[in-house]
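One structure coming up, written as structure tokens, with questions to follow.
For this view, one protein chain was removed and the others were kept in their places.
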Amino acid sequence: MLSVEGLSVRIGTGRGQARILDEVTLSVPRGGTLGVVGESGCGKSTLLRAILGILPRGTQVPAGAILFEGRDILADRAASARGRIGFIPQDPYLSLNPVFTAGAQILEAMRHHAPGTRRDHKAKLAELFRAVQLPDPEAALDKYPHEFSGGQRQRLLIAAALACDPALVVADEPTTALDVTTQREILALLRQLTAARGLSLLFVTHDFGVLAAVCERVAVLYAGRVAETGLTRAVLDDPRHPYTRMLLGCHPDRAVDLTGIPGTVPAATAQPAGCRFHPRCPLVQPGCAREVPPMLPLAEGHAVACPFHALPLPEPALA
Amino acid sequence: MARYILRRILLALPALFGLVLLTFVLTRVIPADPAATLAGDAATPAQLAEIRARYGLDRPLWEQAVTHMRQVLSGDLGSSIFSGRPVMEEIVFRLPATLELTFVALLLATGLGVPLGLLAALNHNGPIDHLARLISVGGLAIASFWLAIMLQLIFAMDLDVLPLRGRIDVALGAPPTVTGFFLVDSLLAGRLDLLVDTLRHLALPAVTLCLPGLASIARFTRSGVLETLQKDFVLYAQAAGYGRVRLAAIYVLRNAVTVTVAQIGLLFGALISGAVAVEAIFDWPGLGTYAVQAILSADYKALLAVTLVVGVVYAVVNVLVDVAQALIDPRVAEQVK
Partner (left out) sequence: MTALRHLLRDPVAALGLALVLFAIVVALFAPWLAPYPEDAFESRLLQRLKPPSAEFPFGTDNLGRDILSRVILGTRSAVVVAVSVVLAAMLIGVPVGLWAGWREGWVSETLMRVTDVFLAVPQLILALALGQLMAPGLTTAMVALALTYWPFFARTVHAETRRLRGALFVDALAGIGASTPRILLLHVLPNAAPAILVRATIGMGFTILTAAILGFLGVGAAPPSPDWGLAVAEARQHLPEAWWFPTFPGLAILLLVLGFNLLGDGLRDVADPRLRRGR
């Protein structure tokens, strides 16, 4: 369905080349759900933008491919993938244009990427509004964004993502801007809709709790590289990469944010050589600064980019 | 929306009230002795006393203020010291000429400025952007009266392709007055020759007058578009696969022009100011020429009346601008509630 193969993305800045993504490989099978998790600055957003074909000007893609339904959508910029990939943005407050009605904004995308007439589109949209449980779905078409609450706007955006009958939905932390109760409702809705329609879902988040609730598989991203990937259950129950272990170890309830590891994510312009986690890693060995660790396959699709994944973490690191 | 419009009109009233008060202060307080100003240098004490009594200048100041207020509200702006004719009559007769000129200039400024600003933003730091910056900075730096004379020199005197002055060819005569706007009146009369001649006469003054407006409209549109392009919803629209042209020309522009529209209100003031000099140079029979005549003949009544009328027109334009803004961006009316 979607597979990202060895994708590297760079941006030239005033202070040299920023290596935002480096040899990132991951895939979402048909009907599958993949969560991409990582701290801010790890390259999640760039990955999303690459998949959506909206990389900012000035970015280079020196290597890699993004295959969607068998075609490389990076090389073949034809808008054909548009519409087939639905997008749910992070901030429902900022993602809708305040001066157009909700209907006008979604219909504009449908005009380009969905078959049928405007009347068909309207009927379909009203139906989708009902499916996402917006109150008064017919009237919602003619309302302006500021007339909806945050949760309603996110429902609206989910409907928009589904409007052109996509095969894949890409969601960028769609619940961070919402309160906890609304968060739970939105996640439930998302799960239900993707399952009912057999959609693939790529879900980006920094929140393991959200991830566990939505995704079958997970890829942990650190400083532009995949650190660990596998079934969500397997990774959560038996994390192997020191980074993942520390993340999860920091929070025994496993459902909170990624904080509490000494040091910070390195700047994209000053990535350390070798393993990018080595300056913060409790298991660091002399070789870590020289060689980029390859992905080592473990059981049932679980893989980790650390040769020392079997070693135990020293106690203080888990405190 | 109706409530918003009403509110906006009510908000404009205190400033207008203040303006009437200000004109009073200007006439009665600033000159040490208004009667002397009225009577001229050679007046005898008896004449002065007579003038004081006639104009109520011997009454207490507050009483004069109330009288002034009452007169202005009833549309009585006094009579010209110079010609003795009621100032209001003169202004009503001349206002359409000025409005026609400023309106055409505003239309030119918007019609050229918005696309220029949009193209500049989409071409950020490219050649069109630099050209636009040159036009917008130059347009605000050029003295309107000088530009007017230069254009006259080139197009009316040297090349002789456009008329030098006036609103219409005297030999043709003005179209029968319906609205006072020659463009409209000549169409109503079915006189295409008059329409063409009016346009030819409008060309140089309107171009002169539009330049500062064009400059600031292009500038604000440009920065508005650049700012809007940074917004999340543009990224979202790109991801949703909007057409490129449509995204820029409608989706982004509509957000960007809310700022531009707010500027048009301010611009109108600049246009009217510019019109004073430009009208004088092109012998345009409007308020500007009237104001200049009033200055030359020291006719302070006429000048203050012009100030007052311009203030009222300005306030009306600003109310209209706010309403337009609320129509473009529904949040504007919402915020006021």
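A and B label the chains in the order they appear, each numbered from 1.
In this section, a contact is a pair of C-beta atoms (placed from the backbone, for glycine too) under 8 Å apart; a residue touches a chain by one contact, two chains touch by 3 or more.
Owing to the predicted nature of the structure, the values given are computational and were not obtained by experimental measurement.
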item	value
Omitted chain - touching chains that are shown	B
Per the touch definition above, residue among B:Gly18, B:Gly56, B:Gly126 or B:Pro176 touching the missing chain	B:Gly18
Touch with the omitted chain, as defined above, among B:Arg7, B:Arg59, B:Arg133 or B:Lys231	B:Arg133
Residue among B:Met1, B:Leu107, B:Met157 or B:Leu327 that touches the chain left out of view	B:Met157
Contacts of chain B with the absent chain, listed as residue ranges	14-16, 18-19, 21-23, 26-27, 30-31, 37, 125, 133, 137-138, 140-147, 149-150, 152-153, 157-158, 223, 226-227, 230, 269-270, 272-273, 276-277, 280-281, 291-292, 294-296, 298, 300, 303-304, 306-307, 310-311, 314-315
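As a convention for this text, only the chains that are shown with their structure count from here on.
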item	value
Intercentroid distance (Cα basis), chain B paired with chain A, Å	54
Residues of chain B touching chain A in the complex	231-243, 246, 251, 254-255, 258, 328-331, 334
Interfacial residue positions of chain A with respect to chain B in the complex	52-54, 79, 82-83, 87, 89, 91, 94-100, 105-106, 108-109, 112-113, 144, 146, 160, 164
